[in-house]
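Only one protein chain is missing from this complex, and each of the others stays in its spot.
Then we have chain A:
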Amino acid sequence: MVLLGNDEFLMELSKLFQKARSSGSVTMTMKRYDGRTKPEPRDGTPVVKNPEFKCLVRAQSRSKKISTVIEQRDVEKFTTAYSNLLKTSVNGLKRLKKPKKKAMAAQ
């Protein structure tokens, strides 16, 4: 599992989407992360004293796995970039056509 910076992660993710266009799928997982790097101690003391919550994002396609951590100050920048990436990549689904009222009345 490769841990990347936010921008690198987005670049690699767009490559994953392109590679998976002909076959296969891309899976993305998001989870809240409190910054812990050590296992929970047996005496019950909390793992992180003043948790600064971040968001852990992982993506995988076939056998390639990447991940990144989003800090609070990078949230807006990442969400807008990520949104754009999804909108441009996720475009092979069916488009429902709403029957227009005039057309219905004419029939």
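Everything below uses one rule, namely that a contact is a pair of C-beta atoms (placed from the backbone, for glycine too) under 8 Å apart; a residue touches a chain by one contact, two chains touch by 3 or more; residues count from 1.
The definition used in the following text is that contacts and distances are computed from a predicted model.
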Hidden subunit of the complex - UniProt protein name among "Signal recognition particle 9 kDa protein", "Large ribosomal subunit protein eL6", "3-dehydrosphinganine reductase" or "WD repeat domain 54": "Signal recognition particle 9 kDa protein"
Listed residues A:45, A:63 or A:91, member touching the removed chain: A:91
On chain A, residues whose C-beta touches the chain left out of the figure: 17, 20-34, 51-55, 57, 70-72, 75-76, 78-79, 82-83, 86-87, 89-96
